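One protein chain omitted, others in place.
Chain IDs A and B follow the sequence of writing; residue 1 opens each chain.
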Amino acid sequence: MGITNWSSILESILFAAGDEGLTLKQMAEVLEVDERITLDIVEQLIQEYEQDEKRGINIVQLAGTYQLATKKENAPYLTKLVESPSTTTISQAALETLAIIAYRQPIPRAEIEDIRGVKTERPLQTLMSKALIKEVGRAEGPGRAYLYGTTKEFLDYFGLRSLDELPPLPEKVNEEFVQEEADLFFEKFQETINS
Amino acid sequence: MGITNWSSILESILFAAGDEGLTLKQMAEVLEVDERITLDIVEQLIQEYEQDEKRGINIVQLAGTYQLATKKENAPYLTKLVESPSTTTISQAALETLAIIAYRQPIPRAEIEDIRGVKTERPLQTLMSKALIKEVGRAEGPGRAYLYGTTKEFLDYFGLRSLDELPPLPEKVNEEFVQEEADLFFEKFQETINS
Partner (left out) sequence: MQYNVKIDAFEGPLDLLLHLINRLEIDIYDIPVAQITEQYLIYIKTMTELKLDVASEFLVMAATLLAIKSKMLLPKQEEVLFEDEYEIEEDPRDELVEKLIEYRKYKEAANDLKQLQEERGLMFTKPPSDLTEFAKDKKPEKDERNVSLYDMLAAFQKLMRRKKLQRPVATKIARQEISIEARMTEILDELKTFSGRKSFYDLFPNPEKIHLVVSFLAILELIKRNDILVEQEENFGEIFVEAVLKGAEVVGNY
C-alpha cells in the first residue's frame, strides 16, 4: 500500500472524527505506522490541501488534535448558506436538540452536547426563540446549570395533548441512552467482584 | 471567478452541512448560478472525488440531498476508530413489514397482515419510532384505516436517492436463501422430538 492510500485513509478518518479531531497517536494507530511517519504524512496532506485551490477544506491543529475545517476564504459562502432562504426552517440540529430535550427533560445543556457530540448553543437559541423549549430549573451541584424542558407551544406545534403522546423511542435507542450508565455499572461490578 | 473556486466552495458548504446534506437548490443559491449549472459542477466534483485515489471522501446522493461521506473501501479503517454503527438492529419482522410498505405504499395495516399472515402491530410501531415509515393518509370506505408509507429517513437509511432506486421486487425467488434461516430453531426442534 503506497502513500497514496494513506492520504485517502487519513482524509476519511479525519472527516468522520469531525469536531473532536484526532491526535497523532490515534492516527498512527489506525495507519499502523509510527507517529513520526504519521506526522510526515499529515504534514504532506496539510500542504496539499493548502496548495490545491479546488479544495474547500484544510487541516487545522487545535488543542493537540488535528481536524478538518472549511477554508477561511470561503467564510462568506458559509454565511450565505446559513442565510439561504431554502435552508430548512427548523434545522436538523435544532430538531435533534428538541428531540433530546423532549425525551430527556429536564436536561442541562452539557448533557445535550454530550449526546449530540457538538456545541448546541444556536439550536437552543432557535428553539427558545420559537418558544418550543424553556428553562425549567437549575441543576443541583456546582455550576447550577440551567435545565431545559419543552413548553405548551411544543405540544401545540406537534399536535400533542400531552408528553405521554410522544411516540415511544425504539428500544435500541433507549438502550444507547443508558449505555453510559451500564458501562459504569460493569466497571463497578468488576471492581466489586475483583476486590 | 473560475470553476476552480466553485469546487472549493462546494466542498466547503457540503462539509459544513454534514449529514444534513444540501439540495441542488441550496447549492445553487450559494453559488448564485442556476440549478442546471450547479448540477454540472456537482457532477464534475463527484467524478473528481471518485477518480482521485488520494481522496477519502466522496459525494453521495441520499434522499434528495447531496452530502459528503467517506469512501466505502476505507470502512475497515474507520471501524478501528469509531463505534460500530447501531443500525443493524431492525428485526426480521420489521424488515419484512418495511419491504411490504416500501413496495406497496400507501398500504393499510390489514393488507400487510394479510401478506405476512401474522399480526404486525409491533413491527409497525418499531418502524414508526425509527422514523422509517409514517402514516400518509387514510383509506376510503368504512373504518378509514391509516395508510402507511416510507419516509425520507427510509431513503437515507438504506442509501437510496429515491424510491425509484429500490431494487425491483423479485418475481422469481432464489430458493436457497430461505433455507439458511432458523436452523438454530430446528436444532432445538430435533433435540426435543428425539428426547
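One rule holds in what follows: a residue touches a chain if its C-beta (ideal position, glycine included) is under 8 Å from a C-beta of that chain, and two chains touch if they have at least 3 such contacts.
Computed from a predicted model, the values in this text were never measured in an experiment.
Among A:45, A:94, A:133 or A:147, exactly one should touch the missing chain; which is it?
The one listed residue touching the chain not shown is A:94.
Provide the residue numbers of chain A that touch the chain removed from this figure.
12, 15-20, 70, 75, 78-79, 81-83, 87, 89-96, 98-100, 102-103, 115-119, 121-122, 125-126, 129-130, 141, 157-160, 166-167, 169-170, 173, 176, 178, 180-181, 183-185, 187-189, 192-193
On chain B, where is the contact patch with the chain that was removed from view?
15-20, 60, 67-70, 72, 75, 78, 81-88, 90-93, 95-96, 98-100, 102-103, 115-119, 128-132, 134, 151-153, 156-160, 167, 169-171, 173-175, 177-179, 181-182, 184-186, 188-189, 192-193
Just so we're on the same page, only the chains that are shown with their structure count from here on.
Report the inter-centroid distance (CA atoms only) between chain A and chain B in whole Å.
About 22 Å, centre to centre.
Could you list, by residue number, the parts of chain A that touch chain B in their complex?
4-5, 7-13, 15-18, 22, 26, 29-31, 48, 53-57, 68, 70-71, 74, 77-78, 80-81, 84-88, 91-93, 167-173, 176
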